[in-house]
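Here the complex is missing one protein chain, while the rest keep their positions.
Now for subunit A:
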């Protein structure tokens, strides 16, 4: 039995059942029952019309379930068997399912799990593997989520922002377990983009493609992170970049900008530079300004500070960072950006200290290892520099270069 075929078909069957007005949790159970029967009876030879087969069986399971319930309640209910859905209806069904699975009543983590199961067609085992939790825990999480959305009156929401947020978070989970959640998120966003003609949907798809394109270059053979400016750009995926840029251009042309299109535009500028030196930081900074007008996100503002550092020099960057310090608290990226800017300003000791502090607060081992190595590299370079100076004229040691002092030197 071809598992890929089943993975594509299962959400379609579920979508049809839900569109016909069936309760989500009951419909999902019926689809799972139908899949089990398919595994048992198809063997290596699936029926000629696998979708119709699954729909019929799932419909029958649903009726069975209702009848046993009806027997209790002395109520009879039957399903109308409609013709199989055409492509347009399939797209609508995907949309409907996504809205249901990403319902605002669910936490993002529950929405992601339910979406992977009901729309992505992943098994509970696979989703549990992806999040490194026991299968029984994931089963509980999904079943709670199903109960939550089952109780919700279904209304077609007017904007897709909630769905996009869930897909964005799913993409960002990356590849920590055995399942590639970034690839899943791209697949689902593609489906959404086919069904929903919104520039921000296209923007998110472009953003994902433009970041995913760099994945092979992001880590070395030991799994260590390689920062953007050190990546081997010949390893970037040209096809994904071209596709992402095309989708983005079409979206931007419609002149209804949103945060995903703007982030994608920034990613596209990085992807378009053949070397780190060719990066068009002035344009990137302009896009960040527009992004901040729209979102006022402190994390985006921190990335903007990096761009300021590239365009106007490290001291300007540092002064932009310090304006954010109160809002970002002890976020590890704040220190990582300070470190980067201090290094560019030649303050190796201060940069090393900031890298060290960023490493201590990083929440994933890949970033921690990277930051720790940067601190070690700078300490080493700083000592080597002192050694060279020791033989020459008495080195003028700069006063302890706190960033504020450093920033005022130039003003």
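One rule holds for everything that comes next: a contact is a pair of C-beta atoms (placed from the backbone, for glycine too) under 8 Å apart; a residue touches a chain by one contact, two chains touch by 3 or more; residues count from 1.
Note that contacts and distances are computed from a predicted model.
UniProt lists the omitted chain of the complex under the protein name "YCII-related domain-containing protein" (options: "Molybdenum transport system permease", "ABC transporter ATP-binding protein", "UDP-glucose 4-epimerase" or "YCII-related domain-containing protein").
In the complete complex, the residue from A:131, A:288, A:315 or A:355 that touches the missing chain is A:131.
Among A:182, A:261, A:319 or A:374, only A:182 touches the chain left out of the display.
In the complete assembly, the contact with the undisplayed chain comes from A:172, out of A:172, A:249 or A:282.
Although one chain is not displayed, subunit A still touches it through residues 107-110, 131-134, 136-142, 144, 171-176, 182, 207, 211-212, 214-215, 218, 225, 228, 263, 362-368.
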